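Here it is, the structure in full.
Every protein chain except one is present and positioned as in the full complex.
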Amino acid sequence: MNQSQSDAPPSVKVLLFASLRDQAGWSERCIALNAPAVQTAREIWDQLELGDLPQVVLVAINQDIVSADHPLQAGDELAFLPPFTGG
Amino acid sequence: MNQSQSDAPPSVKVLLFASLRDQAGWSERCIALNAPAVQTAREIWDQLELGDLPQVVLVAINQDIVSADHPLQAGDELAFLPPFTGG
Amino acid sequence: MLPKPDEVQIVIHDQPISGVLQLDDWLRSQMDAATAIFMGRVRDVAMDGRPLEALELSHYPGLCERLIEASARQLLQHHGCRCAFVLHRVGRLLPGELIVLVAVSADRRGPAQRCCAALLEALKHDAPFWKREWSNGVGTWLSENTPL
Partner (left out) sequence: MLPKPDEVQIVIHDQPISGVLQLDDWLRSQMDAATAIFMGRVRDVAMDGRPLEALELSHYPGLCERLIEASARQLLQHHGCRCAFVLHRVGRLLPGELIVLVAVSADRRGPAQRCCAALLEALKHDAPFWKREWSNGVGTWLSENTPL
């Protein structure tokens, strides 16, 4: 998924869900990476200007639950997930 | 259900179920009471010549589970029930 | 608060039945948030491991329904549940056929699940049903239930 060879600027797709979506006013956004520096999920969150990343919010990269300090690659799908309330 | 005022000889209806039915070769029988003496369920069982009343066999009189030493009245329905294996 | 009379429904059925339509009807008769259900079907092996041809189920009509109803009411009250549905087969059953369906509804999932499990045990231990296994044309009355 590393697109650094392509013409498009390196970026990640950010997904918000449920209350985070309402808070931000959007559900999906393309966020540019500051290549060549490696950025973490938490650093991307901080760019969103939604306050501190709540401890209860889970992070998924490419549909795997990971730590908020997981590094991102261009083309990744990064999702921020409020506490689950299904079932 | 006391029929002592009627012309029929005083009796009880005895029901057997499951393995007891196979052992005896019958499922329902009318058994005369030796009136005026009061007889218990156990005493009726002993008349059936099926051996000692097994401890695991339950006794029901008129569709109530009772002790084997419960006295009978003419017209009662007396049932002997092997251990339950439903569900 | 004691359950009202129509909150326990008991059906003893002598023909093959999937149970699903009856379950659907019962579910539509109430609106509780949580429903726990158990369905038991005939195995294809006997207790001793031989292939099972059929399972014969008999019961004591009248007393059977009364004892199930008493157990269900007591358990609904004990667990704080609302409605119970019991469907039990009698007669000659083939492997794969439904033997028993127990459903319990409540406002919360925990009580519904615990009451459903307890009512199933009551059906196995406190209701006058008897099973006979048929293998190679020979019938054997079971002396006890399968373990939990």
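Letters A, B and C name the chains as they come in the text, with residue numbers starting at 1 for each one.
The working rule: contacts are C-beta pairs under 8 Å (C-beta built on N, C-alpha and C of every residue); 3 or more make two chains touch, one makes a residue touch a chain.
Everything quoted here is computed from the prediction, not taken from an experiment.
**Q** Could you run through the displayed chains and say which ones the absent chain touches?
**A** Spelled out, the missing chain touches these shown chains: A, C.
**Q** Footprint of the hidden chain on chain A, which residues?
**A** Per the touch rule, chain A residues meeting the hidden chain are 15, 17-19, 22, 60, 63, 65, 79, 81-87.
**Q** Kindly note down the residues of chain C that lie in touch with the hidden chain.
**A** Residues of chain C in contact with the hidden chain: 18, 20-21, 23-24, 27, 31-44, 95-96, 107-110, 112-113, 116-117, 120, 146-148.
Everything below uses one rule, namely that only the chains that are shown with their structure count from here on.
**Q** Please give the pair of chains with the highest number of C-beta contact pairs.
**A** B-C
**Q** When the centre of a chain is set as the mean of its C-alpha atoms, what distance in Å lies between chain A and chain B?
**A** Spacing between the chain centres: roughly 77 Å.
**Q** Find the geometric centre of each of chain A and chain C from their Cα atoms only, then give the gap between the two centres in Å, rounded to an integer.
**A** Each chain's C-alpha centroid was found; their separation is 51 Å.
**Q** At least two other chains touched by the same residue of chain A: list those residues.
**A** Within chain A, no residue touches at least two other chains.
**Q** Touching two or more other chains, which residues of chain C qualify?
**A** Within chain C, no residue contacts more than one other chain.
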